[in-house]
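Following: one structure in structure tokens, then a few remarks.
Note that one protein chain of the assembly has been removed; the remaining protein chains are unaltered in position.
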Amino acid sequence: MQNTPQQSPITLRINAGLKKRYNTEKRFKRMGISAIVIAMTFLVFLFGSIISNGYTAFQQTYIQLDVSFDQTFFTGENLAAANFPGLVKKTLYSMFPDVTSRNDKKLLTQLVSSNAAFRLMGMVTKDPKLIGTTQKIWVLADDDVDMLIKGHYDRNVAESNRRINDKQLAWIDALAANGKITKKFNTQFFTSGDSREPEQAGIWGATRGSIYTLFIALALSFPIGVAAAIYLEEFAPNNGWTDLIEININNLAAVPSIIFGLLGLAIFINFWGMPRSTPLVGGLVLTLVTLPTIIIAGRAALKSVPPSIREAALGIGASKIQMVTHHVLPLAMPGMLTGTIIGMARALGETAPLLMIGMIAFIVDIPGSVTDPATVLPVQIFLWADSPERAFTEKTSAAIIMLLAFLMLMNGLAVYFRNKFERKW
Amino acid sequence: MDLTADMTNQPFPTQLFGDDAIDTAEEKAKPSSRQTVGDPFVENPRMICRDVYVYYAEKCAINNVSIDVGRNEVLAMIGPSGCGKSTFLRCLNRMNDTVGTCRVEGDIRLDDMNIYDPSVDVVPLRASVGMVFQKPNPFPKSIFDNVAYGPKIHGLVSNKTELAEIVETSLTKAGLWNEVKDRLHEPGTGLSGGQQQRLCIARAIAVSPEVILMDEPCSALDPIATAKVEELIAELREQFSIVIVTHAMQQAARVSQRTAYFHLGDLIEVGPTDRIFTNPRHQLTEDYITGRFG
Partner (left out) sequence: MKMKALLLASALTATMISSAPAMAARDYISIVGSSTVYPFATVVAEQYGKSTSFKTPKIESTGSGGGFKLFCSGVGVEFPDITNASRAIKSSEVETCAKNGVKDIVEVKIGYDGIVIANAKQGEPLKLTRQEIYLALAKEVPDPKNPDKLIANPYINWSDINSSLPNTKIEVLGPPPTSGTRDAFVELVMDEGAKSFEFIKKMDKKEFARVAQTVREDGAYVEAGENDNLIVQKLQANPAALGIFGFSFLDQNSDVIQGSIVEEQAPTFENIADGKYSVSRPLFFYVKKAHVDVIPGIKEYLGEFSSEKAWGEEGYLADKGMIPMPEAERAQYAEAVKNLKTM
């Protein structure tokens, strides 16, 4: 006491406990920071591994062929029926005249993707004047060549253990030395549908499927979800029934999505007779999946609108529905949009319920409407991850990158719309 | 008493003390007494409340209150927190309907119309009995839209020029026109607190109500803004009946002609404001205004 006479006993007691209080704060801060660091590490690791695996898929190896569109190949009436695979083979043989044995010829033709013939067919049917000329044409290389060029195959293992044998290696090196092999941006990946040949496989079919499916899910779940949230929050009488409904909605949000798939199979396909494997049914099922999320988020958003706004509206003689649509809903809309986007993001990543309704399928043709068979991005990832060909590994990662990009785009849109609605008042 | 003779169907409280009776007696009503002291009735009233009880679930919040709201007068309701003055105020335009558990008994009439009659629609009722709240609560819209909202939803105008006129007159009456006429399309939430509250008053008077209810309209405002709102209330009295709930007794003294003192759900005393503050006749009223509790 004597050395600090100016301090009262109360001040001293407060000071004694101060250090402990600050330490608690510091500890908590440290814990928070380490949690964030751990989360960021995982995120960086995830992105790093996906991108490092997948970025090579955005390039594809091409081989240049000197194709002479010989008149003798196009004798028939129908240009498309000409022997284009034969033309590709003939071109390859002429580029490597010293390849003679039947077996070697087969190995040689394996360097070029089966897509090459279809590409030539497309060129000729579009422009018949090509017949009789010789053209330098870049065609897709086979996926094994692609893997070799990208360095995914080790040249040094024993020949029997390689998918590219020594002869093929020599031809590839010869082509490379002549500048007839190059890597180009993989437009195919963004414009074509699924394929069992990795070099021809594309994401566009699945992307279109996802867009259609999400469009239907959004067009149904948003108005239904918002209407349900408004009714439950603003109009429903406060009794046992509404409590029961609320509990059920909360439960539904936690139900495994495959249950919704089973429901969709039973109702939409078996009972209503809608076509299997289509975005229409997929969208309906995902509507069921997202509805609880949207309703819960919608109710939370409505709850957060200050009661003073409701009183102001009612006090001036607005009817209940006017109060809701003129004042409460616009204020709750940003929150509802956030909930909807969370729901849509969940829907975008769903595969389980789609399994039951047949959207886990091999579909090459790009869907043109909601009643065409289609698949969606996560399903495409799943299918590629399960394919034996090695080249699908990088496609899988590339598809994941696309899915993430899609997600970011959606979230960006959400933020944009949210800000727009917020500024309006 | 004869002024209410036309309301023969009204069961009157039988044991009201007349002003004179107390004056001559020269004694205060005991604190335990729950009979209303003073004369709660006026000539030619705008609103009539008889034997009003309000319950929240089982709890009685307003216990047998009878009072009139006169024309062109400001009636102040004072009393300690939780005394029921706000609850009673919100009965006058049925804002209590929004509280699920709230039940109102008794008779409340606006110009002879029983506002709790099942056939009465609250929408036109609230148009004729406007309300201003404790916290300024302009809509998150432009100043113009705030004032225009009421006339718009009630269909009071047929074209934009009329609407603009109403907005201008309302804002002028609320003493806000000169301050905001250049920024009518800026958000109402961007105004200062006092301006916001006057905007809310403008919004209420834009639908030409008969009565304006004010629930502690100045409690969130600084003294200068308060003075402006009080000034405004005094002006508005010429056109409207105003019922104001307030915590500030000076405010009640400044703006009102009559004052009602509430205590724990009971209407203890009603009378001309200057009389209430100079010569309260109930012990509870005196204790309150002299600051012994509350």
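Note that the chains take the letters A and B in the order they are written out, and that residue 1 is the start of every chain.
As a working rule, contacts are C-beta pairs under 8 Å (C-beta built on N, C-alpha and C of every residue); 3 or more make two chains touch, one makes a residue touch a chain.
Every value quoted in this text rests on a predicted model; they were computed, and no experiment measured them.
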item	value
Where the missing chain makes contact, among the chains that are shown	A
Option touching the unshown chain, where A:64, A:182, A:308 or A:371 are the choices	A:371
Residue, one of A:82, A:95 or A:280, that touches the chain absent here	A:280
Options A:223, A:256, A:306 or A:412, residue touching the unrepresented chain	A:223
For subunit A, the residues touching the chain missing from this view	106, 110, 114, 118, 153-154, 157, 160-163, 195-197, 216, 218-220, 222-224, 226, 269, 272-277, 280, 325, 329-330, 333, 358, 360-365, 370-371, 373, 383, 385-390, 392-393, 424
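The rule is short, and it goes like this: only the chains that are shown with their structure count from here on.
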item	value
Centre distance in Å when subunit A and subunit B are each reduced to the mean of their C-alpha atoms	61
Touching residues on subunit A, where the partner in the complex is subunit B	238, 306, 308-319, 322, 326-327, 330-331, 425
Residues on subunit B engaged by subunit A in the complex (per definition of touch)	93, 95, 98, 100, 122-127, 130-133, 135, 137-141, 149-150, 153-154, 187, 200, 203-204, 207
